[in-house]
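Questions regarding the structure given below will be posed in turn.
A single protein chain has been omitted from the complex, and every remaining protein chain is retained in its original position.
Presenting chain A:
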Amino acid sequence: MATLNTGQSSEDMFTVVKSTSNTLAPRLGRLTLPGRNAIETPHYIGLTSRGVVPHLSQDNYASLTSIQGVYTPLEDFIERKVPPLYLFKPPDGSSRLRRFTALPDKSLLVLGARRTPPVIAPPATSNTNDSIAVSTLVGFKLLKAEEYAESVEKLGADIVIGLGDIPYGRALGSKRIVKATDRSIEWLQDHVARRKRNAGQAGFEGQGKLFAPLIPLSCAKQQFYIDTLAEELQNDVAGLAIYSSVTLEDLPDEIAHLPRLDLTEVATPRAVLRQIANGVDVITMPFVSVVTDAGIALDFTFPGPKQIPPTPLSLGIDLWTTSHATDLSPLREGCTCYACTDHHRAYLQHLLAAKEMLGWVLLQIHNHHVIDQFFAAIRSSIAAGTFEKDIDTFTRCYEPELPEKTGQGPRVRGYQFRSEGPGEAKKNPTAFNTYDSSGVETPVAPDASEDAGDLEGKGFAEKDG
């Protein structure tokens, strides 16, 4: 494996193909990392939980989706005293994190500290001068900046996001801003120094590109930090991680050539468009898995149907709706994803109603496919110079928000939310009750909500007498 020189400029990794202005304008680019698919930007990358895009086993990820890359948080791997990932030495000498999570070779692998969105740390566990609070499988803990800088470089991610003092879920006062800036500069300087020391050493063969995390503030409010990136660290930082849309508003020319990775937790397709219109190159979209878990199949194109509809269209189809029960049409007319070509709405309706895991697998495949098409159309629109007009069309064609969840999602796990204290409602409905029998199988009894007429109607049994 080629050793990457940390001192090399980022130009060969990221090329801006088309741009009208350095700030607040959409741009086309190409992100090329050694051995990976070249990614035409703007594009998205998938979000992983414990190393996998939720619901997608890696064989399905590889064969049934076109997801070009993933963002993986280190906090998903460090619950044990000595994280097993750190001990793993793949027999073929390739990336530890990639092999451990069985991510296909062609996929871009981006490593950061925290999930997006992260579970917000309780005030008692806040960031300190030398560490940040992370949420692991077994609870919150402090991750030291030096441990992060040292460990991530050995894991073989293509892109590593430096550790920033990102105050998730909190507004910053002016003193705290100074602190966050100072910490982020210091951590990044230290990280860069370590990279230089370790470059070429055994165990550090797969050093990735380093992205600097910007504090979720305007650039003016973190001027020292921006200056450091533009001057002292200009040869060491290959890209920017963006945590707030305000940061894009006054991004100075000196760092405008760097690729921008959006971790602002966009919640809707409209928000995606806004971020891209403001110059984001690669974006992460937590709403895709949220929509999947809600049993909703995304159903939109960019900029929208040829004729603007009289009333805005829904962005998705709720497959919990029982009217789909005998509908053999694809989730979305004309869609070429596996879920739409090999299956139909009736099956999805059945799988959701029966709480079969495959329902969410198929939805995840479909929803990512819709997003693929969305981004392809966005790039065409920018190339054609019609992006602004097309956003306007999209805004008139579709509702602003995604449909509300009506059915039940898959089981929620402890590491996906923070307990808010005693008396909290259950996150999952009770699936099983005590069964006072030596029977070896869960009884297949009709739902308590079904009366005899329903059962007879379904052909399950007939009314007796």
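Note that in this section contacts are C-beta pairs under 8 Å (C-beta built on N, C-alpha and C of every residue); 3 or more make two chains touch, one makes a residue touch a chain; residues count from 1.
Just so we're on the same page, contacts and distances are computed from a predicted model.
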| item | value |
| --- | --- |
| Per UniProt, the name of the complex member that is left out, chosen from "Queuine tRNA-ribosyltransferase catalytic subunit 1", "Ribonuclease H2 subunit B", "acetyl-CoA C-acyltransferase" or "Protein FYV10" | "Queuine tRNA-ribosyltransferase catalytic subunit 1" |
| Absent-chain contact - pick from A:D92, A:E231 or A:E333 | A:D92 |
| Chain A residues that touch the omitted chain in the full complex | 49-60, 63-64, 77, 80, 84, 87-92, 99-102, 105, 137, 325-326, 328, 338, 341-344, 346-347, 349-351, 353-354, 356-362, 410, 413, 415, 437-452, 454-465 |
